[in-house]
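Complex shown without one protein chain; remaining protein chains in place.
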Amino acid sequence: MKFSFTDDQDAFHDAVRDLLAQRCTAAKVRAAWSNRTGRTPDAWSALSEMGVLDALRPESDGGLGLNEVDVIRILEATGRVALPEPIVETMMVAAPLNLASVGQSASVTIPESPLAPWANSTDVVISLAADGLRAHAAAAITCTSRGSVDGARRLFQVALDDVAVASTHVAIAFRRGVLGYAAQLCGLSDTMLALTVEYAKERKQFGVPIGTFQAVKHQLANARIKLEFARPLVYRAAMSLATNDPAASMHTSMAKAVAGDAAMASAKASLQCHGAIGYTTEHDLHLYMKRAWALNAAWGDAAWHRRRISNVLLSDAQ
Amino acid sequence: MKFSFTDDQDAFHDAVRDLLAQRCTAAKVRAAWSNRTGRTPDAWSALSEMGVLDALRPESDGGLGLNEVDVIRILEATGRVALPEPIVETMMVAAPLNLASVGQSASVTIPESPLAPWANSTDVVISLAADGLRAHAAAAITCTSRGSVDGARRLFQVALDDVAVASTHVAIAFRRGVLGYAAQLCGLSDTMLALTVEYAKERKQFGVPIGTFQAVKHQLANARIKLEFARPLVYRAAMSLATNDPAASMHTSMAKAVAGDAAMASAKASLQCHGAIGYTTEHDLHLYMKRAWALNAAWGDAAWHRRRISNVLLSDAQ
Amino acid sequence: MDLSFSPAEEAFRTELRAWLAANVPSPSLPSGDTAEGFALHLEWERKLFAARYAVVSWPEEFGGRDASLWEWLIFEEEYWLAGAPQRVTQNGIFLLAPTIFEFGTSAQQHAILQKMACGEQTWCQGWSEPNAGSDLAGISSTATRDDADDGWRLNGQKTWTTRGAFCTHLFGLFRTDPSAERHNGMTYLLVDLDQPGITVRGVERLDGDEGFAEVFFDDAFVPDSMVLGEVNKGWGVAMATTGSERGLTLRSPGRFLATAHKLIDLAQQLPHDATPELRDRITQAWIDAQAYRWQTFWTVTKLVEGGHTGPESSMVKVFWSELDVELHEIALDLLGPHAELVDGEFAHWMKGYQFALSGPIYAGTNEIQRNVIAERVLGLPRK
Partner (left out) sequence: MDLSFSPAEEAFRTELRAWLAANVPSPSLPSGDTAEGFALHLEWERKLFAARYAVVSWPEEFGGRDASLWEWLIFEEEYWLAGAPQRVTQNGIFLLAPTIFEFGTSAQQHAILQKMACGEQTWCQGWSEPNAGSDLAGISSTATRDDADDGWRLNGQKTWTTRGAFCTHLFGLFRTDPSAERHNGMTYLLVDLDQPGITVRGVERLDGDEGFAEVFFDDAFVPDSMVLGEVNKGWGVAMATTGSERGLTLRSPGRFLATAHKLIDLAQQLPHDATPELRDRITQAWIDAQAYRWQTFWTVTKLVEGGHTGPESSMVKVFWSELDVELHEIALDLLGPHAELVDGEFAHWMKGYQFALSGPIYAGTNEIQRNVIAERVLGLPRK
């Protein structure tokens, strides 16, 4: 038993984290809210050049041939900066199955929802359906713009034709996507809590920093506890996918459920402790909070994933 | 619209409250834990003499001919002192339907449970079954003692023969019992919070009363809020029974659900704020806390009553 | 105890319901917290005023119906159940007006109230400042005596002023005695925003609307006639009405009863086995809305019988604000992947969620309210 990352994995993560710190600042995320695609081309091309997008693609196909454990904290890092890019869709769903070419970007829909993020600026749109997995050249599909609460996350309702590709891969593709979103949610929690701690140290009311009040301390402590116990389940689910664990479906659902709950709790505590300043779009908190709301809802929210688990655990019920 | 009590109702309540303050002190409840019946004969006979037990019995049958609104706060007062007597069973279930004679005491079982409180010391045991309501002379039934977490609340598993009496009254008898327990739960919350506030004012840690800590304040405030919004639903349900409101079943279920939740929350906050001293049987808190646990569980717990309401509200589900 | 409404009250409800059915705009108006939407909402307010539904509880001479508190509660229930528009006049008619009725001179009442009710004057709050949020006694904006002009010169800054960018007037506290501290030496002033010394900057709220404003004062002027209550006693004026009977008007049960209804409709709309796990939460939230209604009836009876409310209002504020969040969180859980959408048929839930999240923050954070409950309802020590 060794539940930790290797030096190589650490180094890869650190490199991506440092890159994102430059290329995906809060200011750049904010700018993406009002640009044409909602995206951050500088960050995307840098990630592509580093091979991140193709990390899970087999080496024989031009990828790095890595696995889910190798990249899980990279996904977390993309969540931490609220990277407005289809990284989960491209890196976790499209690349490993060669559904997009090296350097291409992908958007994905799942059976529960026809909404595809950034579908008007990706090369490929993939649909995961109960009976199969389909990839479409983006140019060939019809996109109707829909508004997400997260202004950088451009959503499109897509109408897709029916070209089944590889139905056996639907489940694995779904799990990888769920895992990716779970990791991003953990990163988002980190950032929201960090912003709030900084604010609570500085903001004074009644003559003292509000961070000295137990009511503030305990709210943030509660959110931090949720995150503490969510993250290991996300890493464990990554390992389950990397090793084809038969319980991988349970594990990814657990990861998404706890990471979603932690992010929702972090968002709520952060907003409450910021007070009115957090309730404006002038403060950065909303960039991360809205992403958290969106990613919690997407690919099955916490209640939905718990229900999947219930159906296994409580077999004779319903 | 006048959602308040009359002067007569106030006076009746105050008289009973004063009587109970004398006859049902914490010391007497504690003594009941180790006496033969678990009861407080002094309090019971005084209540009987005042006519409280027969308050809802028709005047033509020797009762006071009052209604549920007239007695709802009296029941609350019995909860406040954790009166270890079958007052709900006798006053709310047996007397109004003349299932026991004037001066007799009654125990009651409901369809969901064969457990009858104090059944070895009451005159009558009544069973509410789906298909009818049955009254039995206590001498004629077999009682097996069962242990309740509340040492004064002597429980018996009763085996009853089958003499249907008046099936149309099952529903009304059930609602009256539910309402009575709901009122007692409100009274218990009051007492637990009052004990805890007193303790938190006096107990010092870190050089100050623990009641100055926000973590203590907010826990108790939360419980107090639950109680504040539970009590009106209990009084409303009393009026619904008094006026044969067609929604009386919904109203009594709402009352029991919110009163049970408030009592469980009050118990938990009270124990936590007392710390170790509340965790001993030497302190009085446990007398009220255990009664709250027992009464929440009996006659349908909060989740059970919410489910009844769900089945009406969300008609097409399940 | 009598839990029925009188025939007159029922008649009021019937007439109102019919009027709303005929007049509530459909489709709904755009948000009143944008310049365009605000104008459309003022049109609606004028229509309400014309029908004498703008301020039912006010005296007839100011445009009301002398309605009882019961009729006012009926108004609120029917209004929100009918899906009628938000009240962009609410900070005036619900918060300032009760204070003017209690502390205002007759001249002030006649100068202001009717114009407020018909939407000619629109009022925003000027309490918070950059360093005075939860700690309202930290206010530092000043009003300096100007004897030459018989009035006061304002300097400083107010912030988080809801709809400040669209309103014509502001009410709030300013320091008039520089030697006094904390709660002392402040005066309650009524300020015309349309004057040279005032700059209003709209601030975008969480939901994207320009619902907030910062208001900067640079020697702006208020005449003596617009001092509400006594000079240097503004704190008392501001606080006296918060626990009053009108204190319950900020968020009446009608709103949450309506939201709970909508939530149940939403649940029924989804496949019936979609979310069995959410049934319990839906039901609890619906019960809570009922509990709020009956707790209000309890309080209103007390008021009608001559009593008054005190720190209990802090329990009410915590309760409705957290109920509102819960109602919307359940809806988002029901909506699953559609929860994040801010367009289409379900968009109002995410919009409403964001609005609900402001509840535990504004009008005194719930942390402050819980302190009040602990100290003034339960009797725990302050320090």
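Here the chain labels run A, B and C in written order, and each chain numbers its own residues starting at 1.
As a working rule, contacts are C-beta pairs under 8 Å (C-beta built on N, C-alpha and C of every residue); 3 or more make two chains touch, one makes a residue touch a chain.
Bear in mind that the values here come from a model prediction, so they are computed numbers and not experimental data.
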For the chain that's not shown, point to the residue among A:Val16, A:Val29, A:Val69 or A:Ala248 touching it.
A:Val69
Any idea which of A:Arg17, A:His169, A:Arg224 or A:His283 touches the chain not displayed?
A:Arg224
Using the definition of touch stated at the top, determine which of B:Leu115, B:Ala182, B:Leu220 or B:Val258 touches the missing chain.
B:Leu115
When the complex is taken as a whole, what residues of chain A touch the one chain not shown?
1-6, 69, 193, 197, 200-201, 208-209, 211-212, 214, 216-218, 220-222, 224-225, 228-233, 235-236, 239, 243, 254, 257-258, 303, 306-307, 309-310, 313-318
What residue numbers in chain C mark contact with the hidden partner chain?
276-277, 279-280
In chain B, positions touching the absent partner
110, 112-113, 115, 146-151, 153, 155, 204-206, 210, 213, 215-216, 268, 271-272, 275-276, 278-282, 286, 293-294, 297-301, 303-304, 306-307, 310, 318
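Everything that follows uses one rule, which is that only the chains that are shown with their structure count from here on.
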Which category does the touching pattern between chains fall into here: line, ring, star, complete, or other?
complete
Whole-angstrom distance, CA centroid of chain B to CA centroid of chain C, is 39
Per the C-alpha centroid definition, the whole-Å distance linking chain A and chain B comes out as 50
What whole-number Å value describes the gap between the mean CA coordinates of chain A and chain C?
38
Which residues does chain C have that touch at least 2 chains other than itself?
273, 276, 367, 370
At least two other chains touched by the same residue of chain A: list those residues.
213, 215
